[in-house]
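All protein chains of the complex are present and in place, except for one that has been dropped.
In order of appearance the chains are A, B and C, and numbering begins at 1 in each one.
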Amino acid sequence: MTLRVESSAEYPIVREADVIDVRRRVRKLAQERGFDTFATAALTTGASELARNAWVHGGGGEARVEEVADGLRRGVRLTFRDRGPGIADIERVLAGGFSTIRSLGLGLSGTRRLVDEFEIDSSPGRGTVVVVTKWTRF
Amino acid sequence: MTLRVESSAEYPIVREADVIDVRRRVRKLAQERGFDTFATAALTTGASELARNAWVHGGGGEARVEEVADGLRRGVRLTFRDRGPGIADIERVLAGGFSTIRSLGLGLSGTRRLVDEFEIDSSPGRGTVVVVTKWTRF
Amino acid sequence: MRGAIPILRVGPNLLTTVHVELDDNIADAFQQDVLQAIERTGAKGLVIDISSLDEVDTYVARVLADTGRMAGLMGARTVLVGMRPEVAATLVRMGYAMEGVETALDVDDGIALLAVRRSVAGAKDTA
Partner (left out) sequence: MRGAIPILRVGPNLLTTVHVELDDNIADAFQQDVLQAIERTGAKGLVIDISSLDEVDTYVARVLADTGRMAGLMGARTVLVGMRPEVAATLVRMGYAMEGVETALDVDDGIALLAVRRSVAGAKDTA
C-alpha cells in the first residue's frame, strides 16, 4: 500500500519551550485527524519524549509533523532529527531502563510501545533520527 | 560568551577536616553571591561530595573556588584536583550506584545533577580533575 | 516561575493543582514552593491534583514522583489525584506505573485518604 503524505510541517527544537510547542501541535493535529483520547495521549506523549530527547541529548534539532494516509487508514507521522552525539548502543536503550542522565530511561522504549511504526537511525557522531507513525487507534 | 573570573582562591584537602572547611567556604561564597537556599544547598552539597572524593579516593588534593560571570549571569566555579589512582570507567561511575568502597556511589552522578556544568578528566594513574559551575538558581 | 502553580491550605493538608505544562524551570520552582509551604504551614499531607493534565510524559511523571519523595523526606505524605484514563493507560504502556506513589480518584478522595491515615494512627495511638 502506498503512503500518501497529505500535509507536512517542520518545527525547530532549540529551547525547552519548543518541546512543549511541538507537543501542542501534535495534539491539535491528532484531534483534527480523529484520534480518540487514548490515541491522542499516546501520540502526544511519544512526541514529548522524542522532542525532549532531541533537546536534552541531541543538543537541539527539529521535528517534522505529517498527516499520512495509506488508502485504508489515516495517521500521523513524526520525524525527530538532531545532529548530537548519537546513541552508541541502541539495543540497550530500546530494552528500556538505561539512561545516561540517571533519568528513568523509558522515553525511547516507551514511545516505541505507544506507536504503530517506529524506526531509529543513530550512531556515534552522526546524530539521531527517529520516525514514528500512528494510525487512528490506541 | 566569555567567562570572567572575578575572584579565585585555593584550599588544600589533605585531612578530613579540610572537607568540612571547603564546604563552609563554598556555602559562604554562594550566599554572598546571591544564591537562594536551594541553589546554595545544591552547590555546597556537590562541593562536599567532590572534596570527600578527593580525600577518600584521591588521597588528598586541592579545591579552587572561583566567582565567575558571563555577562548575563553570576556563578561559582569549583575545581577539585587530586593525584590519586584516577577512575578507570568514568561512564560506569557517572551512571550512578557504583562504588569501590561499598558506599552509595551517588556522589559523582548526584553532583552532576546538582550543577549547571560538569566536567571530569580522569584516567588510571593520572589523578582526577572535576570542574563544576553553578549559576544563581537551583 | 515561583508561584506559577498555586498551593492552597485545606485543613491539615496542602492542595496543589498542576494546571500548566511543566518544564525544567516551572518544575524546580514548583518543588521549592511546595517544600517551603510544608515547612511554613507544618502540613502533614500533600494532594497533587493532575486532572488538568492532558498528558504526562516520563519527565513529568518523574517530577511528580520526586516531589512526593521530597515531601516524604520532610515528613509529609503525598497523594496524586485525578489522573485521566488515557494518561494512566499511556504511562503503564510505557512501563512506568509510578510505584510507591499513593493515588486517589479525585481531590476529595485524596483528602479522605490522608485523613484516614491520620485517624487510624490517632485511634491506635489512644487505644
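Annotations
Note that a contact is a pair of C-beta atoms (placed from the backbone, for glycine too) under 8 Å apart; a residue touches a chain by one contact, two chains touch by 3 or more.
None of these values were measured; they are calculated from a predicted model.
Considering the complete complex, the chain that is not shown touches B, C. Note that of B:84, B:107 or B:127, the residue touching the chain absent from this view is B:107. Note on the undisplayed chain: of the listed residues C:36, C:51 or C:103, the one touching it is C:36.
Interface residues of subunit B with the unshown chain, by the touch rule above, are 16-17, 19-20, 23, 27, 37-38, 40-42, 44-45, 48-49, 52, 96, 103-104, 106-107, 109-111, 113-114, 138.
Across the interface with the omitted chain, subunit C contributes residues 31-32, 35-36, 38-39, 42, 44, 66, 69-76, 121-122, 124-127.
Rule of thumb we're sticking to: only the chains that are shown with their structure count from here on.
The copies subunit A and subunit B differ by a rotation of 75 degrees on their C-alpha atoms, rounded to the nearest 5.
Averaging C-alpha coordinates per chain places the centre of subunit A 29 Å away from that of subunit C. One simple way to say how far apart two chains are is to compare their mean CA positions; for subunit B and subunit C this gives 33 Å.
Counting partners per residue, subunit A has no residue that reaches two or more other chains.
Multi-chain contact residues, meaning those touching two or more other chains, do not occur anywhere in subunit C.
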